[in-house]
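Input: one structure, supplied below.
Note that this complex is displayed minus one protein chain, with the remaining chains in position.
Chain lettering (A and B) follows the sequence in which the chains are written, and residue indices restart at 1 in each chain.
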Amino acid sequence: MTFSATTDMQAAGLRARPGMRRKIARFVVTQPLGAAGLVTVLVMAIAGALSPYIAPYDPVAISFGDMLSPPSWEHPLGTDNFGRDILSRILYGARTAIVMGLMSALIGSTLGAILGVASAYFGGVIDLLIQRAVDIFLSLPIIVLALVVVAMLGRNLVLGFDFNLILAIAIPIVPNVARVVRSSALSIREMAYIDAARVAGYRTSRIIFRHMAPNLMAPYLIMLTAFIAQAILLEASLSFLGLGVTEPTPAWGLMLAGNAVDFYRQAPWMIIFPGLAISLAVFAFNLLGDSLRDWLDPKSRLR
Amino acid sequence: MNAPDLFPSPDVGPLATESNSKIMAGSTIEMLRSPALLAVEDLHVHFVQSDGVTRAVEGVSFALRPGEILALVGESGCGKSATALALMRLLSKPAGRVVKGRALFDGVDLLQLPEAEMRERRGRDIAMIFQEPMTSLNPVLSIGEQLMEPLLAHLQMTRQAAQKRVVELLKMVGLTDPQRRLEQYPHHLSGGMRQRVMIAMGLACNPKLIIADEPTTALDVTIQAQILELMRDLARRLNIAMIIITHNLGIVARYADSVNVMYAARLVEQGTADDIFGRSSHPYTIGLIDSIPRLDRPRQARLATIEGVPPDLMAPPAGCRFAGRCPHRIEKCGEDPPLAVVEPGHQAACWRADELLARTARAVQPVGVVIPPPPAADAPIRVSVRDLKRHFTVSAGRGWFGGSATVKAVDGVGFDIREGETLGLVGESGCGKSTIGRAILNLDTPTAGSILIDGQDIGDARAREVRRRTQVIFQDPFSSLNPRMTVSQIIGEPLAVYKLEPDAARIEGRVQELLGQVGLMPYMAERYPHELSGGQRQRVGIARALALKPSIIVCDEPVSALDVSIQGQIVNLLDELQQKLGLTYLFIAHDLAVVRHISHRVAVMYLGRIMELADRDTLYRNPRHPYTQLLLDAAPVPDPAIERQRRPRVAKGELPSPINQPKGCVFSTRCPMATAECSEAVPALRPVADGHYAACIKV
Partner (left out) sequence: MLTYLAKRLLLMIPTLLGAAALIFFMLRVVPGDVVEVKLRADGASVTQEVIDAERSRLGLDKPLPEQFATWLVGLVELDPGLSMWTGRSVVDEMSIRLPLSMQVAIMGALIATLMAVPMGTLSALYRDSPIDYLLRVFSLVGLAVPAFWFGMVMILLLLWLFNWLPPVIYTPFWVDPVANLSQLIWPALVVGIRYAAVVARMVRSSVVEVMKEDYIRTARAKGLDEKAVVIRHAMKNAMLPAITVIGLEFAFLMGGLVVTEQVFNLNGIGQLFVQAVAHRDFVLVQNIVMFIAVVFVLTNLVVDLLYAALDPRIRYR
C-alpha cells in the first residue's frame, strides 16, 4: 500500500488550522498599516453611531453669539458662520459619511459582482451585451455619472437618508466592479476544479454558488473596501456642489460648500477640519483595502 | 531487492567506456586530464525571507574541465538552479546570498569579484540559458538587437561587424533565413526557435562555459532532441564546457560526461555517467533510477518508488537528509555522511556506499509479484469514439474583418476501449489528445462524430447517468482542487449531491474509506489544498473521482506536474485501483515511458490524427509509423551504454501551425520517408498487423 508517509506532513509544514482570533492577530502583525486603517474606520463608525450621545452640542443649533469663533475649550474645533459647533457637526457627519458610503458601496459592489459573474459564466451574447454596457458606462468619470443620476432622480428621503443619492453614488460603482469581477470570474472558470465539477454533472447554480463565488470573495472584498472610500469621497464632492446631501443634515462635504468659501480669511478652521475628516476616512479605507489585497493575494498563500 | 537482473543491460565495464568514448569527438580521457576550467569549493547559498532562512545549497564542490559536459541532476528544490545562479552571481537580491565558498573560474574566484568585473565575464566567458524560451526574450526588442547586445557590450564591435556575426550565429544554431530574423520579434518564433536564439546569444562572445538550466523542459520531445543535439554538437566543436541542469535522467545518460546528483541542497553522488548509472552507490540515486519507467523495456509489475517527500529546507533534519526515505538506513545515518570516494573519480555521500557499489544487480521486480494480464479480448466495450472531429474557428490574418481560419484540433479519430483496459494517448503539444479527453468528458462538444459510453451517445441530453460513469483526474494539482474547500468537502460533495450516502455520518465514513484507498491518512480530511503537497493533492483528486464510483476515468497528464520520485507512487496507485475496481482508463500523456508502463494499448497522435495504434509492447518494440519511430528515437533512455549505441534520427523542421495544416498526410512535411504522393491524400488508419494500425502509405 503506497501511503503518504509521516515525513509528508512534516514536509508540507502543517499545523492545526488557526482559528478566527489567530487569523486576526496574524493580520495585525503582518499588515500593520491595514490594521491601523481598520481601527480608524471602527473608531469613526462608533463615533458616528454614538454621535447623539457624545457630541457636545446640537449640530444644527444656530447661535449667533458664537459665530466664527476659533478653536477653544468650549468649541474644540471652532464654530462656523452660523455659530454651529464644528466638532459636533463633524461627529454627526461621520454618521452620514459612513452610512452613505457603506450603503452605496454595498449596493453598487454587489450588483456589479452579480453582473460580472453572470457575464463571465454565461458568456456569449449575455456577456457581449453586459460588456458593451459596462464599457459605455466606464467611459464617463464617476462624478459625471453620479451627477447624471442626480439630474434624473431628484431627491427622495427615506429614514433621514437620501435614497436617490445613495443610488446616484452606487450606480457608477456597478460597472467598475462588474469589470474586475468578470475578469476574476473568467480566470476561475478556466480552473480545473470547475471542470471537475462539470464532469461530476453538477447544476450550474451549484457551480456558481459553491465553487465560483467563494473564490470571488477576495476580489469582491477588496473592491468593496476601495469603493467605500470612493463613495465617501463622491458623496462629499456632491454635497460640496450642493447636489448631494442638503441642509440641515450634517455632512462633511456640505460643511465646505457654498459660503464656507467666503470665510477663508476669517475662519480657516471651518475649512480645515471637515476636509481632514474626509481625508482621514478615505485614507483609512484605502489602507485597509491595500492591506487586504496584499494579505489575500493567493500567490503568497500557496507555498 | 536482491532479485537477479531479469533484463540484462549491455556490458558497462571500464573497457567499454574507453572504446565507446571514441565515438564522441574528442577523447574523454584526454579531457579528464586537462586542468579544471571551473572549480567550485564548498558552496553555500541561503535565501533569507521574512519567515525563515532556506538553506538552498550546502557544501557543494565540483570541478569542470574545458569541453566537458556536466549534468547537475535532482528534483525540484534540491538546489541545482540555485547553484547555477550563484555561480553567475544572479541570485535574486536581497533574499539570495552566497554565505560561503569559492568558485574558481580560470583561476579567479567569481564570488569575490567586484560587480563590474563579474559583469565583464557574464555573457562573455560564461553564458547562461534558461528554461522558459517563451518568456526569456524581450518581446519589444528585435531578435537582431538582442543578439547584438553582448557583442557590442563585451567585444566592442561596430554595429556592422556585430550584424554579420549575428547572422553567422543564427546559421550556427540552425535557424533558416537568418538575415530575415534580424528584424523579427520573438513572437514570430516558436518555442524551439526561441531557444535556438538563446543558444546563439550564449555563443555570441565565444564563451568557455555555458550553463543551461533545464533548457528543454518546456519543449516537445522531438524539438527537445533537436536542441540537445545542437548543443552537444556545438560544445564539442567549439570546445565549450557545459553544465546542464535537469531532472530528466534520460538526457543525462545521453549527453553528460560527468554527473552530480543533488538532494536537499547537498551533493549526494558524483562521477562519470557510467559510474552513476551503472554503479550507483547512493540510495537516492539508485531509487531515482529504479523508479523511472523504462521506454525500452517491457513493464515490470510495479514501479519502484521512493517513499515520502523531500525535507523542508528551512528546518532540515539532522544527519543524512535522505535517511527518512531510505530503505537502507542504519543507525549511523543519524550522523551526516561526507562525500567519500567509492572508486576513482566516483564519490557518494552514504555510509553504506561501498556495500551498495558491490551489488551489481539492481532489483527490478520483487519476486513473486505477477504482471497483471491484459483485459480479456471479449470484455465489453466501454468507450467508443467514432470519427471524432473538433474544429475551432479563430480569427486570423489581416484585412478589414480579419477573416477566420479553422484549427482542426481533432480530425477524424476513432477507437474503442474495453473494460479494464488502459488506452494510452501520446503525442506532442497540439496533437489533440487533451481535446479528445475533454470531448469524452462532455466538457466540449465535438464538431462531428460521436462518443458512446456503454453504447449510449453522451451528446444525448438524457444520458446524464451514463455521463456520470466517466470521471477525470487532471494534470495540475494546484488548480484541480477548490482552494476554499477542505479535502473532506471536496471528496464528500459528490456523495452529498447525489445522495449516495443517506446522512452526514455515512458520508464522513465513505470519505475516510476513499482516503484510505488512495493512501492518505485520516487527518488529511480537515486540511485545505494549500496545506498539501503536489502528490497529496493528486491523490485527493483521485479520491474525488472515485467517489462517484465511475467505471471510466480519463487521466489527463496526471503525473506530468509531479516530481519523478512521486510520479511512481501515483502511477502505482492508479494501477492498483484499476485491478481492484475494474476501472477503464484513458491515459493521456506526453511521457512515453510512463505511458508504456501503464497502458495496455497505445495510440500515437500528431496534429489531430492518430498515426499509429497498437499493443503497448508491439508499438515500442516495433513501431511502424515514421512519426512513432522519430518520437521514440527522440526520447533518451536513462542508460548511457544503451544511449551510446543509438543513433537518434532527429526530426527536421518545426511543428506546423495548426491553422495551416499540411495537405495530405499531416506528417509529410517532416517525414524522412515522405514523397510527393504523401501530400495528395490523407492516409487512413489501416491494419498493418494483427491489432496494429498505422496511418501511412509507406508501411
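Going forward, contacts are C-beta pairs under 8 Å (C-beta built on N, C-alpha and C of every residue); 3 or more make two chains touch, one makes a residue touch a chain.
Bear in mind the structure is a predicted one, so any value in this text is a computation, not a measurement.
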Touched by the hidden chain, restricted to displayed chains: A, B
Residue of B:R55, B:K80 or B:R124 touching the missing chain in the full complex: B:R124
Chain not shown: contacting residue from B:N138, B:Q645 or B:N660: B:N138
Full-complex contact with the absent chain, from A:I130, A:I194, A:L256 or A:L292: A:L256
Positions on subunit B contacted by the hidden chain, ascending: 88, 90, 119-124, 127-128, 130, 132, 135-142, 149-150, 153-154, 185, 187, 198, 201, 398-400
Interface residues of subunit A (partner: the chain not displayed): 132-133, 135-137, 139-144, 147-154, 229, 233, 236-237, 240-243, 253, 256, 260-261, 264-265, 268, 271-272, 274-275, 278-280, 282-283, 286-287
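Keep in mind that, in the parts below, only the chains that are shown with their structure count from here on.
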Centre-to-centre distance between subunit B and subunit A (centres being mean Cα positions), rounded to whole Å: 48
In the complex with subunit A, residue positions of subunit B that touch it: 305, 307-312, 324-325, 441-443, 464, 467-468, 470-472, 474-476, 478-485, 493-494, 497, 519-521, 526-528, 530-533, 535-536, 539, 541, 544, 548, 569, 572-573, 576
Footprint of subunit B on subunit A - complex, ascending: 1-5, 7-14, 17, 191-193, 195-196, 198-202, 206, 210-211, 214-215, 298, 301-303
